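All protein chains but one are shown at their positions in the complex.
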Amino acid sequence: MSIYKELKRECYEANMQLDALKLVVYTFGNVSAVDRDKGIFAIKPSGVPYEILKPEDIVILDYDANIVEGKLRPSSDTKTHAYLYQNWDNIGGISHTHAIYSVAWAQAQMDIPILGTTHADHLTEDIPCAQPMRDDLIEGNYEYNTGIQILDCFKEKNLSYEEVEMVLIGNHGPFTWGKNADKAVYNSKVLETIAEMAYRTKQINPDAPRLKDSLIKKHYERKHGKNAYYGQ
Amino acid sequence: MSIYKELKRECYEANMQLDALKLVVYTFGNVSAVDRDKGIFAIKPSGVPYEILKPEDIVILDYDANIVEGKLRPSSDTKTHAYLYQNWDNIGGISHTHAIYSVAWAQAQMDIPILGTTHADHLTEDIPCAQPMRDDLIEGNYEYNTGIQILDCFKEKNLSYEEVEMVLIGNHGPFTWGKNADKAVYNSKVLETIAEMAYRTKQINPDAPRLKDSLIKKHYERKHGKNAYYGQ
Amino acid sequence: MSIYKELKRECYEANMQLDALKLVVYTFGNVSAVDRDKGIFAIKPSGVPYEILKPEDIVILDYDANIVEGKLRPSSDTKTHAYLYQNWDNIGGISHTHAIYSVAWAQAQMDIPILGTTHADHLTEDIPCAQPMRDDLIEGNYEYNTGIQILDCFKEKNLSYEEVEMVLIGNHGPFTWGKNADKAVYNSKVLETIAEMAYRTKQINPDAPRLKDSLIKKHYERKHGKNAYYGQ
Partner (left out) sequence: MSIYKELKRECYEANMQLDALKLVVYTFGNVSAVDRDKGIFAIKPSGVPYEILKPEDIVILDYDANIVEGKLRPSSDTKTHAYLYQNWDNIGGISHTHAIYSVAWAQAQMDIPILGTTHADHLTEDIPCAQPMRDDLIEGNYEYNTGIQILDCFKEKNLSYEEVEMVLIGNHGPFTWGKNADKAVYNSKVLETIAEMAYRTKQINPDAPRLKDSLIKKHYERKHGKNAYYGQ
């Protein structure tokens, strides 16, 4: 029996959530979960439909994207996951979808502006959209470079990956992360919800203003600050 | 056995309706129910997922938001509920959601204009959007001040809470109420439906006019007037 | 046992279809079915939720809207149904909903232009939107006058109720009809689908042209002409 059985199950269940939450059609998405002690992560195999996916199909890899255990080919986005685990010590899971509203903002090549408290309940910044990759990087190690693209975006915009747990890759779609795979999927759903709210707000009123700083701070603090009073 | 058992069940079932009616994702909403004789109200605990919520988890508080019974922390919006119960004698339940179309109008900071008879079947006024709170109030007792914000909005616009059972908090989302918790949730669903209809109408025809007064009156009267002939 | 048992069941099942097809929320809709031999029609009682509606709750009335059998108050729109049955000999059922896209066009006070073959498969004309009622008629026998409003609209636009089985009441919503109650509900769903397609088409291309006459004729004829080859 695999020593990774528990991690595979966590990864499997998070992937099944993508489908249950209607964040994917067919196999347009993947979730991974990391084990920091063992230095490996688990990810969905490429192109396997959710109806037939089993926990034992999950592939185990190290942070250089070498396969450690598993008979199937891992997700085509595996190197992006690997790069993020290698560089961001405090994340436990990563989720990638092609959910409609998140993709629409990514294809529009625009940050999602913070327009209300639903957004501020989760982060205090506009959701960043990384600009499309340079041609020389695309022709190179594409998925690895997608990881670099994300880190460059966060550096350029001076964002913390521990506070902003989501990004849009221009022309592609969203990546989200969190303390574990379950939280990463949660952030995919939150992002899709915020993306739809911002979309509809701008349709009603193209001049709808950004949420003011005092409200951003208040809502974020009551959920995440040191005197937070949300949740149990 | 709790003497609040029945009230807890009413509150629990109304909260579960939010989920069944697709008015919330995750825990982005809360419903309360009041017992006027006992001078207390019941509300959802903060951040507890609907899948595991049980009637006995419901928290009981007085109108000053002191906990009377319950082991869990109450909803982070509890003080807003408390303030409304304290000031509006004739309401029996309150519902708060982050439903998409209601939030979109709130983020657009616009009243929802009365454009048709679906709206007039329920109220004769545009659905008011309270302007975002003043900074000094945000930094103070925020949720309590949200209650003040709602009452100020109704005073300023000269509205009756018994006729207009819903409000949008600018940049946040909707609060609705009614004679009991069930009716409050009903009003959340009605508001979301009206909000979507108004959204789509304005997309088709940005100049779509307000419903004329004679039709507003007719539709409201046939459902709520003294010679009403709607329902049993 | 009621001699109207079979008619009540037809009416009941058509009303339940409104709910199953997601054309209504709560009780915002009603369907009726006529028995031409007996000179009576069956309609949903007012304000009774679908979850508890039973076939024996259905109300039987004559064409002057006098109750013939039934303990419950009939739909508030009953006189509109009665007027249409009285004036249009060849219809067997009528359906009324507040479905979102149909209502949006009605609130926009615009005919739905014929933009494609899905529309032409069912009718060759734009879907008419009757202008809001004159104030003196609203203050009078409102629901009866809604019937007059529909007939006036068809006369003014020179339409045949046997070819155009649907209408939008300005600021209110759609009425549809057909050879029986089942077909009337079918037309409510078709109308809602066409209404959404036209909405989205105009969002993509505000100048999208009307379908050309040759295609309108071809699609209608292959389904409804004397050499029709659609269906069994």
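Lettered A, B and C in written order, each chain numbered from 1.
The criterion applied here is as follows: a residue touches a chain if its C-beta (ideal position, glycine included) is under 8 Å from a C-beta of that chain, and two chains touch if they have at least 3 such contacts.
All values derive from a computational prediction rather than experimental measurement.
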item: Residue of A:87, A:107 or A:124 in touch with the missing chain, whole complex considered; value: A:107
item: Per the touch definition above, residue among A:87, A:124, A:180 or A:203 touching the missing chain; value: A:203
item: Hidden partner chain, touching residue among C:87, C:131 or C:201; value: C:201
item: Subunit C residues touching the omitted chain (full complex); value: 115-118, 186, 189-190, 193, 196-198, 200-201, 203-205, 208-209, 211-212, 214-215, 218, 222-223, 229-232
item: Interface residues of subunit A (partner: the chain not displayed); value: 25-26, 28, 45-48, 72-73, 76, 98, 100-101, 103-110, 132-133, 135, 138-139, 142, 171-173, 199, 202-203
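Criterion: only the chains that are shown with their structure count from here on.
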item: Where subunit A and subunit B are represented by their mean Cα positions, the distance between them in whole Å; value: 33
item: Junction residues of subunit B - those touching two or more other chains; value: 203
